[in-house]
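What you see is the complex with one protein chain gone and the rest in place.
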Amino acid sequence: MVNITIDDKKFEVPEGTTVLNAAREAGIDIPTLCNHPMLTPYGGCRLCLVEVDGFRTLQPSCTLPVINNMVIRTDTPKVRAARKFILNMIFSERNHFCPYCLVSGGDCELQNAAYAEGMTHWDLMPNWEPHLLDASHPYIIIEHNRCILCRRCVRACSELVGNFTLGFEERGAQCTLVADLGVPLGESSCIGCGTCVQVCPTGAMIERWSAYHGLEKDVKRTKTICVGCSVGCGIETISRNNRLVGIDGDWDASVNNGVICDIGRFHPVNDERIRLTMPMMIKNGSRVEVSREEALRSAAEYTKSNKKEQTIAVISTRLPIEALDVFKQLFSAIGILATTLEEGLKTKPIATLADSGRYPTEATLDELSHSDCVMVIGEDITKDHQVTSFFIKRRVPSGLKIISVSSEPVGLKNFSRLHLKINAGSEVEFIQSLINTCKSEKIDEQSKTGIKPDDFQQVVDWLKTSKNPLIMYGQEYFKNKFLDAVEKLTELAEASHAKLISTKGGANSLAASQLGLDQPISLDGVKNVFFVVGDERLSEPVLKKFEKVSNLIVLASYHSPLTDVAQIVLPIQTWLEDEGTYLNVDGRLQKSIRSFEATNQIKSCTDELLSMAEYVGVEIDKNWKTRLTQRRSPVEIDENKMKEIQ
Amino acid sequence: MTTKKITIEPVTRIEGHAKITIRFNEDGSVEHAYLHINEFRGFEKFCEGRLISEMPTITPRICGICPVSHHLGSAKAGDAVLGVVPPRPATLLRELMHMGQVVQSHGMHFFELAGPDLLLGFDADPATRNVVGLIQSNPELALRAVALRKWGQEIIRIVGGRRIHPNFAIPGGVNKALSTVEREEILKGIDDCIATTLTGIQLYLQWAEAHQEDVNKFAVFPSGYLGLVTPENGLELYDGNIRLKDASGKQLECFSAKDYLDYISEHIENWSYLKFPYYKKMGYPAGVYRVGPLGRLNASDKIDTPLAQEEFLRFKALNKGKPVENTLHYHYARLIETLFAIERVRILLDDPDILSTDIYNNRFNFQGEGVGIIEAPRGTLFHHYWAKENGQIIKLNLIVATGNNNWAMCNAVDSVAKTYIHGPEITEGQLNRIEAAVRAHDPCLSCSTHAIGQMPIVIDIRDTNNQLIKQVRRYA
Partner (left out) sequence: MSKPKVASDWMAGCSGCHMSFLDIDERIVKLVELVDLRSTPITDLKQPDEAGVDVGILEGGINNTANEEVAKLMRSRCKILVAFGDCAVFGGVPALRNFFTIEDSLKRVYKDIESNDAEAIIPSDPELCKPTRVRAVHEVVPVDIFMPGCPPDADIIFYVLSELAQGRMPELKNDKLMWN
């Protein structure tokens, strides 16, 4: 511990604390611009300058570690004059048009800093040299006239996301933000995650779809989780007048600590689909609006009266556990096959092994932050489960060895210490060869994989000598050999002392698997499908597959080609209007919180399924927790969280 | 006798910068009077490269009296460029804000800008011939006038968050819905505002009757007339087709905004920064037309709200059904429109969709080019944008409201000068009348040159060798 004096008051702070943080702990606010709690200090803006006894010049408090007996003054005339001068310099450097800027009037940290210093004008005027407006990217616009060169975006892009796209070029007045080696952002390696926009203190970084929809004082923020994939990142939805206007990562969420991907941040705001507003049925050949009761009653009759073997029930994994559980109970009670759109492909083999006790408990995602070696196989995690790739890529500067294995190029390739291009379809053989290498057994030179023994040896050496080696895998490239793959990976994990992480799939894939909603879908001889689409965006192959079904009953939020041909259509709430529990890839149980109320008296999926059950005459038990853990899971399901959740 | 030139600088109680020069013949009669609009800002150049989403907040800075016109016109142009149709509730809310603006702008103009001439007299002492003089001579009326403008401004603030330069309309719709409480607040003021407007109408009609001679000789001339209309040719201020009538009242054209370049051209004179729009097919100056209240009421065949329609019939009767040509009747037309706007507010607030939260449509179908039109208080406003698919403006054209009236104002100035000035001695009252000719059009010269200005009146009397003979200055 170190003793210091700030503004004539004495404090004791841990060694290594910066003067800025020490002051903040003590309740003394030193203004900053380039500083950000989630990023390493930069000391670029100089707004945090303070007087320190014994130092000849003013010191940046954000980068200065405390020294025993340091005497600091944060509010002297010299400090105040420096702040005003610095702000003046910043305003004169580029072209700041407060009148029409989208963050002006409360949301601009630069403007607020000027207000705090009582600045009514700048003495130094800009030379009005125009800077670039880069609108080449579909989501992120860079207005260089407003950039204050604080470098937050550069640091976010490297330290938090690990994409290293943004940087600075040139010096002095020519110093400027660039993407890659100076290309338009839309043509760069930018992956569109938008973390740069979230940290930007001014209106330099603009979110195209959220611009001018409202300032912080106009909007409502709700902490919830993203249901785009199994990671379940913590997010804050930003809404106004019952509409989503933006999404930010939640810095306080322990899963992701604030980073989210473009699918989580931008896709929901940019959703162009048309909402379903009224229940509908086909009567006498034409589609008519009906009451909710009529739709439910008809759906119930339909489900009861039709031949069981000709009927299946399908649900989306974007829906909460509460809905999945009612769904399973309802259709099991009637004897109808119930499954998810994923058909258990990504989870069933793992679940089977885990249940029989032959699968090691998986590592959790935060273990990626103290692992020295990660091998990724079976999926391009920079496309699906992007945020997991952030955790990996950002550790490249600290020496993490990344091994990526795939038959086609994957996003991790350029970040990998070793990228192994294997022959398509030889994934399982690859793992076997690794196992053999671990056991010092001979590998076939003419291996089906096309990989040389030296490379296998390298991989094994790294896995065996690294701290906390991890093998991350998904199902996609393994195709129909996933069960073999999982068995082999289990063997490999044991042989190399590595832990496994499987990406699983959608938001509630793991929960669906635990509840037994994991059968494959065969439409042979199937005439009737009870399809809970929810707000999922159905792919072309899926649409084509189900369009031919003669009798469709669809519960969905949006219009689609399926709802156009369905017998009965019932609108349900979207994920923003609904609430429920999600089981993420790590085994965390998280609650998705409603961002705003549904209009038109549209009900949640869970409520509609419960009403259906009433009409059908099935009694539903609401205690899904017991069913969630009735089989052993590949990850440890957080017992404490289970107790918390009602 | 030497040829003389007289300069009036600035024209006051108008929005913007204007300068009048009057040239005299040998015999002392007025040869020609010119209205020089003396400022140029260049919005049509410096908005290049900006984002479509920024335009509704940049363009209102063209004018602080009618920023809402530009704000909404710009959003409509953005709608057209992006190929998006805002949901009905958004259109209702935009129109509601627009009606608030019409009321505040027209109300302010009649009572506070033009009013002093009518209520205190053209020849009244310039030191008190203004809104302050009105407050002192008729405080009750002045306060009602303030309340009328305030109600209009409050509508803008309630609907959009701020009175001047609100951030509300965006391409695709608007960003804020109306709450029940807010709706009630606006409803409360309607009756008083109708009463004040009717008082204004009464005042004007009384004045007009007492000054028949002036009304009939003060800048009375033929022209075309242009304004937005409903499908049944009723008065429209927010949306619709553009209708052009000739001097006799016959319809020449009725076209959609996007086709305006086929019908409207702009002429440029060397002595004014403000251009002169005219009807292409008739050439310049035969094809000139008037806009704003007089132009719009002449271009329409009816008004769809009862109180305004009643006054409209009286207005139409002024020239037995033919277009009303008297410049001073702009003031009457202006008040009739104010009535219409207030009645529209009630209709809009009673619409079941006015409280809806379905206010934004993000389904774009990029067109690349689009025109947004709206009737600003002073006339038809055109925002024409060409944009790249990344959202940046490539180029733009703005034909702004008052600009359409440029020829008419110049002609009015010339006409009044010739009517009222006959000799080398010029009274302050005569000069004020010439200014009043400009004032009647309620010009928004900031808008029209996409810039403004104003200067004091100095009259230089020079001989043919441009030697200064005499200087008459006008200020207390």
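Note that the chains take the letters A and B in the order they are written out, and that residue 1 is the start of every chain.
FYI, a contact is a pair of C-beta atoms (placed from the backbone, for glycine too) under 8 Å apart; a residue touches a chain by one contact, two chains touch by 3 or more.
The structure presented is a predicted model; accordingly, all values stated were derived computationally and were not measured.
K.L.:
Write down which of B:76, B:165 or B:183 is the residue touching the left-out chain.
P.N.:
In the complete complex, the chain left out is touched by residue B:165.
K.L.:
Consider the whole complex, including the chain that is not shown, and state which of B:269, B:301 or B:351 touches that chain.
P.N.:
If we include the chain that is not displayed, B:269 is the one touching it.
K.L.:
Touching the absent chain in the whole complex: find that residue among A:14, A:65, A:130 or A:617.
P.N.:
Residue touching the chain left out of view: A:130.
K.L.:
With the full complex in mind, choose from B:131, B:205, B:307 or B:347 the residue touching the hidden chain.
P.N.:
B:131
K.L.:
For a quick check of understanding: of B:6, B:33 or B:62, which residue touches the chain that isn't displayed?
P.N.:
The single option touching the absent chain is B:62.
K.L.:
In the complete complex, which positions of chain B touch the hidden chain?
P.N.:
Touch with the absent chain occurs at residues 7, 9-10, 12-13, 15-17, 19, 21, 34, 36, 38-42, 44-49, 58, 60-65, 67, 108, 112-113, 116, 126-127, 129-132, 135-136, 139, 142-143, 146-147, 149-150, 153, 163-165, 260-261, 264-273, 275, 277, 280, 284, 384, 395, 397, 399, 432, 446, 451-458, 473-476.
K.L.:
Residue by residue, what part of chain A touches the chain that was omitted?
P.N.:
Given the touch definition above, chain A has residues 95, 97-101, 104-105, 111, 114-115, 118-123, 125, 128, 130 touching the missing chain.
As a working rule, only the chains that are shown with their structure count from here on.
K.L.:
What whole-Å value do you get for the distance between chain A and chain B if each is reduced to the mean of its CA atoms?
P.N.:
52
K.L.:
Where on chain B is chain A touching in the complex?
P.N.:
Residues 49-51, 53-54, 56-58, 61, 161, 165, 167, 170, 175-177, 357, 359-360, 362-364, 388, 390-392 of chain B touch chain A in their complex.
K.L.:
For the complex, give me every residue of chain A touching chain B.
P.N.:
Checking each residue of chain A against chain B gives 99-100, 102, 133, 135-136, 141, 186, 206, 208-209, 211-214, 218, 240-243, 245, 269-272, 274, 599.
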